[in-house]
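Of the protein chains in this complex, all but one are displayed in their positions.
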Amino acid sequence: MKKALALLLALIMALSLGAVAYADGVTLNVVTSYGGDDGNRGNFEAAVKAYEASTGNKVNDGSATSNEEWKAKVLTDFETGSEPDVLFFFTNADAEPFIKADKVVSIEEIRAEYPDYASNMRDSMLAVASDGKQYAVPSYGYWENMFVNKAVLDDCGIAVPGPDYTWDQFLADCETIKGNGYTPIACSLVEVPHYWFEFLVMNNGTVENHLDVPASVDDEAGAKWVAALEDFKTLYEAGYFPANTLTASDAETVEMFNQGEAAFLIDGSWKVGYFTENAADLNDFAISYVPAKGERKASEAIGGISMGYFITRKAWDDPAKREAAVEFVTQLTSDEVLSTFVTTEVTALINGAKPSGLNPLQQSAADANANITAIAGAVQDTITGEAKADLFGNIQNVVTGKMSAADAVAAAIALN
Amino acid sequence: MNSMIYKNKKPLLVFLIPAFAFLIVFLYYPFFQNVVNTFLKIGGLGRAPEGLNTPWYENYQRLFTDPYMHTALKNTLLLTLCTIVFQVGIALILALLVDTIRVGTQFFRTVYFFPIVISATALGLMFNLIFLYKGGMVNQLLLSLGKLPYEVKPSGKVLVEWLDWKDQAHFLFTMFMPVMWQYVGFYFVILVTGLNNISPDLFEAAALDGADGWKRTRYITLPLLRNVLCTCLVLAITGALKVFDLPWVMFGAGMPENQGWLTGTYMYDQTFNRMNVDYGSTIAVLIVVLGVVLSNAANRIFRPSEDL
Partner (left out) sequence: MNYGTKRIPHILTYLVLSLWALTTIYPFIWVALNSFRKKGLILSDSFSIPLGESFTWDNYITAWQRADFKNAYLNSFLISGTVTVFVVIIAGLAAYGLVRYRFRGRNLLYSLIMAGMMFPVFSTIIPVFRLEVMLGIAGTGNRWLSLLAVILPQIAGNLCFAIIILMGFIQSVPIDLEESAYLDGCSVFQIYFHIIMPAAKSSFATVAIFAFLWSYNDLFTQSFFLRYPQERAITGLLNEISSQAGVNYGLMASSVVLVVIPVLIVYICLQKHIIRGLTAGAIKG
């Protein structure tokens, strides 16, 4: 018992000593989404090291994997006053709580003192908050499009779809693929239906009105959301999704696509890295186009810039940290650094990014992107987290007929 | 058994204050906050409440009308029952058996505890591989035994109808089995410790009186173990009500088709995924109330003396 007590006292002393001996140079607390499995984690860490070396400042890097839980934690930090100095975060509705609370500094205010701040960016491509100001300096954007497994298509005698791919052709192809014993569409309806949701909505509307959020089930946007959910049901009833799509994880369905058991997968630019690392032969895969219905063209896709660097009010008001924070964002968004991040994604850089040494899949993505005629942001990013969770959670109820598409959309609208 | 020693109540403060200081600051006060939150409208974890709900008991009304909540309650009560019968039951049998052997006792004690040592994240991953749809351990076994139907396509491709262990017909087994398996060792350790606290003299006396085997178990061991068994029962009930991590790793949000909710996973989903902080808090209150009621009932029924 005495030993334990002695140990305990020693611990407490160590803890309190540690608390005191911590005040050397400028240390920036930085939180980003470049943690976990992010493909650019290595690039980010290298850029941070370079910053530390060139300035002598220290970076306390609290990066994590971006998901709803992470977003909630970041918002909680602002609420409780424990926010970081620099934050790399979503620039859409998610950022509104701390923008409204005046917890971050606008680019305009920073430029009053540092006129060159973010001068390498096209201002027109920076996200505008609800108060009309711009806050975040973007790093790079994203695209969402259709990945195809060429080996599976070959085996079924189907050519890789081009930018004129139609919905009817797609349905016919799915039937052929299914008849050959493959799964046409790799998708976990229970976990990640949102990529398909975006394109099905756009298929029932246009790229221009894609971001319209319904105010009621009966308005134009409401009608296209309902039609999108009904398209889900059509595909489900035809048996084009995996047999266990209502219980499979996203990792499982992506892997079945990777293993050559499914033909089509809609996913984002971040998935290219997954195949680069895990595919047996990258030449088996290509980036194609999502089949189009109605007014939409298959060459129209989802994409944009959804994240950027914020400097918090807390850091700005701290004379020791202001300069360090501005320098950090400037270095992390320089042309040279961003060119290491960008491979085929959208960029706001005035001079554009100059990626080099693309692998076959990245090349395929670059080729497909060259044919893209228009992009729209993801409409799911503009609705509240609760509405989103409810809507996507109800897709399984709609396809199994437990709930009507209109009811599902109405429930989501009520939560938005 | 109120001895002379304990008539002087002053030292009691020293015994109780440290524990309750901790509990009040880091458990009761936060939970009180949680109860307050059930009446407020809170749209996000970090956000300040936007005033009272209308009516203020809205969330409690919702508990009764929410079909997913009914599913969660039904599943959780079933899990509680299974936990009591199988978890504590198997643990008791194993503990009694281990008590009769001399060689290898320590070995069994050590290995029965392994599943608790491994974190739920790792176990969930493991069970996901075991029950994996295509090529999981169980399905591979079934296929090699010829229990799965398959079809050969003209192209020569073999199509196997894999068994989906997470569908509506099988999910209860797939969800409950790992949870129960993991914690048998937990009750086993508690029961064995309880058995070892029973004085050997009692058994020697019983042996002299000619009582042995099941008689000894029935008339000496089990009655003396009653307190410990009762503790196990209470732990099993409270544990089952808030079971979360393994089902969450394996089934996520209510899989399959919203039939797989448990009170623990439903509460987590409402609070952290749907930002429905006030409703999530209400489910937490329900979990606590149910736990108190059920464990009190268990205590009433099984605890021998009037003594707590």
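The chains carry the letters A and B, assigned in the order they are written, with residues numbered from 1 in each.
Keep in mind that, in the parts below, a residue touches a chain if its C-beta (ideal position, glycine included) is under 8 Å from a C-beta of that chain, and two chains touch if they have at least 3 such contacts.
Values in this document were obtained by computation on a predicted structure and should not be read as measured data.
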Next item on the list: Identify the residue among A:68, A:109, A:155 or A:255 that touches the chain left out of the display.
Entry: A:255
Checklist line | Identified contact with the non-displayed chain, of B:73, B:88 or B:234 | finding: B:234
Checklist line | Option from A:50, A:64, A:171 or A:411 whose C-beta touches the chain left out | finding: A:64
Note to self: Could you pull out which residues of chain B are in touch with the chain that's been left out?
What the structure shows: 1-6, 8-9, 11-12, 14-16, 18-20, 22-23, 25-31, 33-34, 45, 90, 93-94, 97-102, 104, 106-123, 125-126, 129, 132, 135, 137, 181, 184-186, 189-190, 193-194, 196-197, 199-204, 206-207, 212-214, 216, 224, 227-228, 230-231, 234-235, 238, 241-242, 244-245, 264, 267-268, 271-272, 277, 280-281, 284, 287-288, 291-292, 295-296, 307-308
Checklist line | chain A, residues in touch with the chain not shown (by the definition above) | finding: 1, 4-5, 7-8, 11, 14-19, 22, 27, 29, 31, 35-37, 41, 60-62, 64-65, 73, 76-77, 79-82, 84, 251, 255, 274, 277-278
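Convention: only the chains that are shown with their structure count from here on.
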Check: Across the complex, what residues on chain A touch chain B?
Finding: 68-69, 72-73, 75-80, 97, 155, 180-181, 190-191, 243-244, 246-249, 252, 256, 261, 384-386, 389-390, 393, 396-397, 400, 402
Note to self: Quick check: in the complex, which residue numbers of chain B touch chain A?
What the structure shows: 43-48, 128, 132-134, 153, 155, 157, 159, 161-162, 164, 166-167, 171, 252-258, 269, 272-276
